[in-house]
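These notes are about the structure you will find just below.
What follows is an incomplete set of chains from the complex, kept in their original frame.
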Amino acid sequence: MSRTRIAVLGCGRIGRVHADSVAVSDRAELTWVFDPIEAAAREVGERYGAAWATDVEDVLAAGDVDAVVVASPTPTHVDLLSRAVRTGRTALCEKPIDLDIARVDACRADLGDLTDRVMLGFNRRFDASFAEVRRRVDAGEVGPLEQLTIVSRDPAPPPADYVASSGGLFRDMMIHDLDLARFFLGEVVAVSALGSNLVSAEIRAAGDVDGAMVVLRGAGGQLATITNSRRCAYGYDQRLEAFGALGALTAANQHATSVNFSGAAYTGAAGPALNFFLDRYTPAYRAELDAFVTMTETGGVASPGFDDGRAALLLADAAAESLRTGAVVEVRA
Amino acid sequence: MSRTRIAVLGCGRIGRVHADSVAVSDRAELTWVFDPIEAAAREVGERYGAAWATDVEDVLAAGDVDAVVVASPTPTHVDLLSRAVRTGRTALCEKPIDLDIARVDACRADLGDLTDRVMLGFNRRFDASFAEVRRRVDAGEVGPLEQLTIVSRDPAPPPADYVASSGGLFRDMMIHDLDLARFFLGEVVAVSALGSNLVSAEIRAAGDVDGAMVVLRGAGGQLATITNSRRCAYGYDQRLEAFGALGALTAANQHATSVNFSGAAYTGAAGPALNFFLDRYTPAYRAELDAFVTMTETGGVASPGFDDGRAALLLADAAAESLRTGAVVEVRA
């Protein structure tokens, strides 16, 4: 059985995560990597035995590329994913598609049905714990979902220059949680957001918040809260609770080992939560890659797809608007 | 040492809780109980060996009453607490003071400094777990508080006629959580509320919501969420998480025993959470009574006091307004 031949576009932190997922998969093969910075492209290419390029045209023209992972800076996403699907490849695009909903809409109009070939990198849908909660909710274990609680806190704020170009907490960080809310609630029709600046003077100076609490209402009348913070002393705080008439399913934080300590001061102390997304979500990235390979091989419609990326961006925009106006923002998909 | 002589006004469910707290206290003595329904007054009086009356004048005129617990229907609170403090007693008044903030303000203007002698029945402040979290937050364990998460779900909806006169979920149920938020955040300056009707057709018919998620902002910029539901399959869901730069303190649900079961289908299953407020908060009611006795004996200012009751009602009103208008409501104490 032949392996799906994959090119990774962008050799920064997240590009390397994807390259690694491809490397450990027995269904995929890393054939090309691209980065405009030669040192980065060369290093990743050589590590995994893939061809490397500083000109993306070389990759797009190559015969041995079935699928493309778009892990380049956000402003390049629309262009790269468009060219990938136009040249017959599938694309796995990191979130967000773009920071500007108008560009996303234009891309969608432009690509038409080709957007079916674009999978969005909402890796948390592939986290074994979150996916299990979803599966058991779907199976009716808690009855129809009524309330969803998402807590998502990063261990430490990103560098100031990252913040400046990130699109802000809602589009950069909470977009994952907004997608997760949609994963559980289906369409979200209302958003109310409050924000705070208690963590980082730099983030405040950049005009962004570093903490937020958002309430959402789903089309079925369900409610959800999302709590975000750019700092968390005990690691990467990634939890979820799905509540309905029959009970609740909870996904707790995860730890490197199952060891705990009891002593004079306290009992049952586990270690810190897994430190950050590489620790917590490496298996999710691999499962995501596997789903991408399947979608590439079978020719099906990507899920999460382009429209999921668009919908999450709309929610992030709505949250930003709610924060600015102090009003609940109604959202129309 | 002489015991504080206490009269309980109102012999319904909550009046009996207070009568029981007095009975087990070795610092207090139940001397009188009042209820307009003779059977109720007589039963409680006889059970605890206290005089009983169906005319509250008899109690107010009695010489052996140092302090009064106001546990009668809400519309009578203002009148009874006023007469109690005017006749030189202290009053422990069940929440809310009144459903109408105008009446509360009038009462306050009327009583002046006598409001110092009115303690509000926000029993959760006396829950050992919540009080421990507060104490440890004050001691700096998590650093300055940044985010507070309160979950409060009743096991089952109240009877329809109760709902009709309750003042609605915000004034009746969430008022406890709003006070708890103030217990941690200090003053709250903004409220945003979303509600749902997923539990009870009767509650919907009564024009009330049966679920809600509210976001608050404290004067210091801290954020809080409160999640309420009128139904919870696994018991009385009463949890709290206080989060700051140094970590988080969490108060989990409580169980009748420390037993858990592991079998073929699952592992580590504890029993349901304590069923309802009598199970969970009986020790808190006793600690509250003890604080009330101390305040009566020492002549100090009540805490939580009249103004805490007023502030919680203002927040409940703000939440109701936010639900109605879809706007964040700014609150001025």
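Order of writing sets the labels: A and B. Residues in every chain begin at 1.
The rule is simple: a contact is a pair of C-beta atoms (placed from the backbone, for glycine too) under 8 Å apart; a residue touches a chain by one contact, two chains touch by 3 or more.
This structure is a prediction, so every number in the text was calculated from the model and none was measured.
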Checklist entry - For this file, in which 2 copies are placed, how many copies does the full complex count? => result 4
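Throughout what follows, only the chains that are shown with their structure count from here on.
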Checklist outcome for this item: Here subunit A maps onto subunit B under a C-alpha rotation whose angle in degrees, rounded to the nearest 5, is 180
Checklist outcome for this item: Listed in rising order, the residues of subunit B that touch subunit A in the complex are 144, 146-147, 149, 151, 153, 190, 192-199, 211-217, 221-225, 227, 229, 231, 233-234, 243, 245-248, 326-328
